[in-house]
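A single protein chain has been omitted from the complex, and every remaining protein chain is retained in its original position.
For chain A:
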Amino acid sequence: MTTFHLTVVTPDGCAFEGQAERIVCRAIDGDIAILAKHGDYCTALGMGEAHIVDADGQRRRAACMGGLLSVLDGDVRLVATTWEWAEDIDQARAEASKKRAEEILARKNLNDREYELAQARLKRALVRTSIR
């Protein structure tokens, strides 16, 4: 299949750089897939599962949270806040984080900020645990 140049960068370094066949990730308004020869495009990313099919047809799954995806002249750049390959996710830690977030949310006397933080934590944990 035709491939395109894809770069995935995060604050912790470059997660992927090279030719890819397809990238699927969750944007703010739903899942999208980008194939080669896509038109110029730009969107913000939500939280969810993503996967890349690289030039050898290998499918790699990852958890992707926040950031942006842009296609300019066939060059695809994914600038993610966090990008964790499925094999790097610490499931035990994600479970613990999920439990903690649920405990916090179960309490009654939360202010808006605490509620927001706990919600975000739960969401992240759910994305991580869903990728196995």
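Just so we're on the same page, a contact is a pair of C-beta atoms (placed from the backbone, for glycine too) under 8 Å apart; a residue touches a chain by one contact, two chains touch by 3 or more; residues count from 1.
Everything that follows uses one rule, which is that contacts and distances are computed from a predicted model.
*Asks:* Name the absent chain by its UniProt protein name; which of "ATP-binding cassette domain-containing protein", "Threonine/Serine exporter ThrE domain-containing protein", "ATP synthase gamma chain" or "RNA polymerase sigma factor" is it?
*Replies:* Of the names offered in "ATP-binding cassette domain-containing protein", "Threonine/Serine exporter ThrE domain-containing protein", "ATP synthase gamma chain" or "RNA polymerase sigma factor", the absent chain's UniProt record gives "ATP synthase gamma chain".
*Asks:* Of A:Thr3, A:Thr43 or A:Gln119, which residue touches the hidden chain?
*Replies:* Among A:Thr3, A:Thr43 or A:Gln119, only A:Thr43 touches the chain that is not shown.
*Asks:* Among the options A:His51, A:Arg77 or A:Lys123, which residue touches the chain absent from this view?
*Replies:* A:Arg77
*Asks:* Name every residue on chain A in touch with the hidden partner chain.
*Replies:* For chain A, the residues touching the absent chain are 7, 9-14, 27-29, 32, 39-44, 66-68, 70, 72, 77, 79, 81.
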